[in-house]
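The complex appears here without one of its protein chains, the remainder shown in place.
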Amino acid sequence: MSYFRKHYHEPGTAPGTLVQRSPATTSPLSMHLTDYTEEGVEELDLDAVQDCVRYLERGSKTWLQINGAVSPDTLRQLGDLFDLHDLALEDVLNAGQRPKIDSYENQLFVTAAFPMLNDGVLELVQISLFVGENYLICFCPLAQDPFDPIRKRIRQTNGRRFTSRGIDYLLYALLDYIVDSGFPVLESFGDDLEVLESELLAHPDRQTLAAIHRLKRELLLMRRILWPQREMIASAMRSEDHRIKPETLVYLRDCMDHSVQIIELLESFRDMATSMLDLYLSAISNRTNDTMRVLTIIATIFIPLTFIVGVYGMNFGNPDNPWAMPELYARYGYPLVWGAMIVITGGLVWYFRRRRWL
Amino acid sequence: MSYFRKHYHEPGTAPGTLVQRSPATTSPLSMHLTDYTEEGVEELDLDAVQDCVRYLERGSKTWLQINGAVSPDTLRQLGDLFDLHDLALEDVLNAGQRPKIDSYENQLFVTAAFPMLNDGVLELVQISLFVGENYLICFCPLAQDPFDPIRKRIRQTNGRRFTSRGIDYLLYALLDYIVDSGFPVLESFGDDLEVLESELLAHPDRQTLAAIHRLKRELLLMRRILWPQREMIASAMRSEDHRIKPETLVYLRDCMDHSVQIIELLESFRDMATSMLDLYLSAISNRTNDTMRVLTIIATIFIPLTFIVGVYGMNFGNPDNPWAMPELYARYGYPLVWGAMIVITGGLVWYFRRRRWL
Amino acid sequence: MSYFRKHYHEPGTAPGTLVQRSPATTSPLSMHLTDYTEEGVEELDLDAVQDCVRYLERGSKTWLQINGAVSPDTLRQLGDLFDLHDLALEDVLNAGQRPKIDSYENQLFVTAAFPMLNDGVLELVQISLFVGENYLICFCPLAQDPFDPIRKRIRQTNGRRFTSRGIDYLLYALLDYIVDSGFPVLESFGDDLEVLESELLAHPDRQTLAAIHRLKRELLLMRRILWPQREMIASAMRSEDHRIKPETLVYLRDCMDHSVQIIELLESFRDMATSMLDLYLSAISNRTNDTMRVLTIIATIFIPLTFIVGVYGMNFGNPDNPWAMPELYARYGYPLVWGAMIVITGGLVWYFRRRRWL
Amino acid sequence: MSYFRKHYHEPGTAPGTLVQRSPATTSPLSMHLTDYTEEGVEELDLDAVQDCVRYLERGSKTWLQINGAVSPDTLRQLGDLFDLHDLALEDVLNAGQRPKIDSYENQLFVTAAFPMLNDGVLELVQISLFVGENYLICFCPLAQDPFDPIRKRIRQTNGRRFTSRGIDYLLYALLDYIVDSGFPVLESFGDDLEVLESELLAHPDRQTLAAIHRLKRELLLMRRILWPQREMIASAMRSEDHRIKPETLVYLRDCMDHSVQIIELLESFRDMATSMLDLYLSAISNRTNDTMRVLTIIATIFIPLTFIVGVYGMNFGNPDNPWAMPELYARYGYPLVWGAMIVITGGLVWYFRRRRWL
Partner (left out) sequence: MSYFRKHYHEPGTAPGTLVQRSPATTSPLSMHLTDYTEEGVEELDLDAVQDCVRYLERGSKTWLQINGAVSPDTLRQLGDLFDLHDLALEDVLNAGQRPKIDSYENQLFVTAAFPMLNDGVLELVQISLFVGENYLICFCPLAQDPFDPIRKRIRQTNGRRFTSRGIDYLLYALLDYIVDSGFPVLESFGDDLEVLESELLAHPDRQTLAAIHRLKRELLLMRRILWPQREMIASAMRSEDHRIKPETLVYLRDCMDHSVQIIELLESFRDMATSMLDLYLSAISNRTNDTMRVLTIIATIFIPLTFIVGVYGMNFGNPDNPWAMPELYARYGYPLVWGAMIVITGGLVWYFRRRRWL
């Protein structure tokens, strides 16, 4: 996982320049069009950008979903067809934008961050949306379209809920989906925190530390991106753009609520992760203290004994005095001493293993 | 205690969808209606939602209290009867909402968090309130209705205080009750802090650390939920909704005051808990230092002595020289040395026990 | 010192309920009235609340000071007499309010926190003030009235300074006194910090740590209460209440200045206290390191020597070779070795005592 | 790298005083003029300030780029020619200004900080810009002009993009270039962070600590300068100065976006760097604990053994008893013991080396 994930042009490049990105994201391009009116829903996969022209000219609402890596050429064609602003098109290519909403003359341009877990690793996929009078274009760099549930809702209700409202309701539905995708991610992070916490209180080790650090880093990344997302929704609500209709505001408010809740959860998770680092440090200090204590006790007990033993060299040995080290004259004295020493060593090793020191 | 406690729909679910929650909260449903006019108070337990219709049509004020787990069906019936907004109904089911106040056309929707201690563990129960022209519906997932004291006040004053004021006064009374319930919780946390502090300064151990961590976590959770509660009351005061009457503002201001005070207490408690973690770390360092010092002193004293003793092997022994280790030739020399060593060992063990090192 | 010091009603109690507090603060009640006009000052001790009626009816300014524990009955009488608001009266009884200013129809209600040191322990006494057209009622739970200097100023100038201005000037004088009482408290805390700092840099011990913790806690408490006090004065200045006259604003600005200065001092004191905890931790680490170093040096020097000595068992003893341990054959060899060992032990004990390790 | 990098006049110097800076930055002066109209672009190197007069008088747009160290004399000549404000000229000489935008009567004065890495060390070069009706003067203390890409864009498009817009578009192009130069710097810092992180988790040493400290310091410096840069662009957007035309605002918004993104990256990098310091501390504590454990285990095992061995002085030796230390009487007993000891020493040294302790 890299710290710097922003695509940017060489400084000094003219604004609105469209350059082919490095082929890191080579998901194949696919275009899907969903056209709905009060009468019904029509869906088709597009081969060429121009195929959508005839849908635009009818009074219907048209949702053009473009998945995978878009080439600068395709973007330029789309730009000409829909009269999209150069700066906005540039932002579609340069992934890693802050979520934002920009009002241009002919369309609203929205970038949002779609949070998902990929093998447990957080990814924040940039979704770019153009909203015109009666069309919405949505760019998603993933090969797999995540917005199928929305499409299903359009189909199921035969488009009634969506057709009776403007294209901004579709924008809300997509944003709501993007925002709510944060909940399962946070739930997973919450589970991680609980696991780490119980590890910390039971037997913390080096892996625990690395795991806390990794989690903290992902929380930081997520917060950096989702904080402006909240602002983006807030400014969509405040915006006086005529393309966002007053009757959609109550839905955006709901979406805003969720966004704020996610931020607050993130903040408290970060606080807990920081607090866990302290806990880890305390646990290590505690353990150092424990080892010290054992060493101190054993050493302190034996040091004076060894001194006394040294004083006399234990030259008490005198075969005639039965009180003076008779062990020295016993036949198996020497092997017995070795036996005693082996038993003590084994006992200590067992004890250390049980205390997880060895 | 889990970190993530929010109920949420599968992302992409249509707004306002009501789905049966997992059966975790299976408190049985009970409905209680309190109807009051200037003339008197009427109370009854409802079996079916429809039973409250006739109370609504009179000019009286009606408080419908619904305790326990509500089924989506019941919610839908209530929604149709009172013309409640779908998004609000969804929030009633999806517990774990941030406290908020939403103005809909036909009603005000308020969610609040009711703090309580369950066996010493903090719980924040979501209370959902709908306020119409002359009715208030209050959802509480607990089996046991916590709002009996309010009902008693309505009864005692024969409803005069409540009837002479609008239904918003009942809203205030409930919110005030919810907010003030924070005080006993904080008082209990304050007591915990004091106990922990005295433990820390006397003889901190691993349990103390875990306890501070747990307390900090609960304070963090409580703050995350109660902070928006303060904002909710503030926006109720600022709101230009005609359902909140100017004469109720002075009461809401009082409630706001308490809410702010709780937040400030929470913040200072969190500061103290953080400071205690530092104190714990210092205490551990102190103890490590103490053990080190004892080891150092004893070892440092005996090391040169043992060296000297080693040098001479103590081969001074010479039966003819009364100054040269006469102990070696004493009859009970050897047992006496053993005796001395046992006494020393016992003394040290006793000393370590007294210092709580063993 | 307890963490939670707020008095509160049982949640669900009706607003404005006056209940006898627990008898913790049983300072006897005393009432003192100061009445002043351009002509002169009149002072008397009141036995009953009603005695002040005749002063109210004249055009004079009347200051009613009530010290000690007020009973709910007395409060209710005062409330009826002066038409005081129920919520305000409740706040007089429930000590531990945040400082605030509330505008009611017939009076301004102000609560302030009077900081004082009681045997070195911070106490924040709640002063409650009602300001009407030409009267001011001041409640102070202390037996001893702290506002004598103000009364003296009224008397000394024969009331001229006070009489030529409205009753709000008296309010200012009292608030100014309350705010300025923070300076000696902070001066004492500043002295404590200096003492602790020099202790820390010289020879920190466990008491130092506890003392820093205690100080930090008191600073935290003081800040929690005095921060809203600043806001209270600010909102008194901004208030459009006709009872605060424009010519008093220049004085309130001065009072505000002092309040801000106290907050800034508090904040920097807290910063220093936190920094001192770090310093303490460093000092402990330093000391551990020192002990370790001594142990390491002595042990490391003697370990190889002891090994060598062990190798030869020092069996060089050979009475015929004058170079081979002649000490063994000296008459007083053995006692001399004991002597040497006792001298070394004594020297080390003396050295450890001097370094304060023993 | 020094902490204090601001050039300032002796306090008390009259405002607008131009004094020769110390010769630290002695890059030679060079002046380059780019003049463009709808018809075409003209470029030339200037020898004397006066040479640009005739370009100013035409209706064309003129960009005067001045690189290297400017003498007070040259500044004064420019000031007279273009009627530049004294305070602004002073700021050109006193490098280390906060980025800001000042509206003077005859020109807009902008200072910006151009971030670059010089052998891995962050430098923030002050760029000063004067924007008049149809001219822009840009001061850059570097010998090498960094703005060649912009000049190329003017040339390439034959100035069309630039000539069709006002001189404020050139200002935007330069600011955009300056802001975007932050991205490669941050990318490099991000790489450093990743390297440090993996070092920390693998085998942290003293160099790692110094490197984290250095990085944190550079991030702090960069943040201190780039934070006001964001404000500067924001106030350029809000400014009602007629020299910034509404059609440029959409471009400045883009530039603002980048600026905010850089700040947010910086903040999260700083958070990570701080968190890494904690990680380092934990790693050290961990390692201390490890060494302690090994010492404890080995010492604790051998201490009782050595005691036992001492007790018997191992005087079992008795040539007649084959069970009593027959090794003592073996011919090569002594050299074999030495051999065993050398093998043990070698083994331990090898073990310590492998654990990187030696």
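We just call them A, B, C and D in the order they show up, numbering each chain from 1.
Assume contacts are C-beta pairs under 8 Å (C-beta built on N, C-alpha and C of every residue); 3 or more make two chains touch, one makes a residue touch a chain.
Keep in mind that this is a model prediction, so the values were computed, not measured.
When you scan C:V125, C:C140 or C:L279 for touch with the missing chain, the hit is C:L279.
Among D:V19, D:V195 or D:I298, only D:I298 touches the chain that is left out of the view.
Considering the full assembly, C:E194 is the residue among C:E10, C:D80, C:E133 or C:E194 that touches the omitted chain.
In the full complex, chain C contacts the hidden chain through residues 147-150, 153, 157, 161, 176-177, 180-181, 183-184, 186-187, 189-191, 193-194, 197, 201, 250-251, 253-254, 257-258, 260-261, 264-265, 267-269, 271-272, 275, 278-279, 281-283, 285-286, 288-289, 292-293, 295-297, 299-301, 303-313, 315-316, 318, 321, 323-325. The chain not shown here touches chain D at positions 2-4, 6, 8-15, 85, 87, 97-98, 100, 102, 104, 206, 209-210, 213, 216-217, 220-221, 224, 228, 277, 280-281, 284-285, 287-288, 291-292, 294-295, 298-299, 302, 305-306, 309-310, 313-315, 317, 325, 327-329, 331-335, 337, 340-341, 344-345, 348-349, 352, 357-358.
Criterion: only the chains that are shown with their structure count from here on.
Touching chain A and chain B at once is no chain at all. At the chain A-chain D interface, residue numbers used by both copies make up under half of all numbers present, so the two copies contact each other through mostly different positions. Rotating chain C by 145 degrees superposes its CA atoms on those of chain D, with the angle stated to the nearest 5.
Spacing of chain A relative to chain D, judged by their CA centroids, is 28 angstrom.
Counting partner chains per residue, chain D shows two or more touched chains at no residue at all. With chains as nodes and touching pairs as edges, the resulting graph is an open line. Of all possible chain pairs, those that touch are A-B, A-D, B-C.
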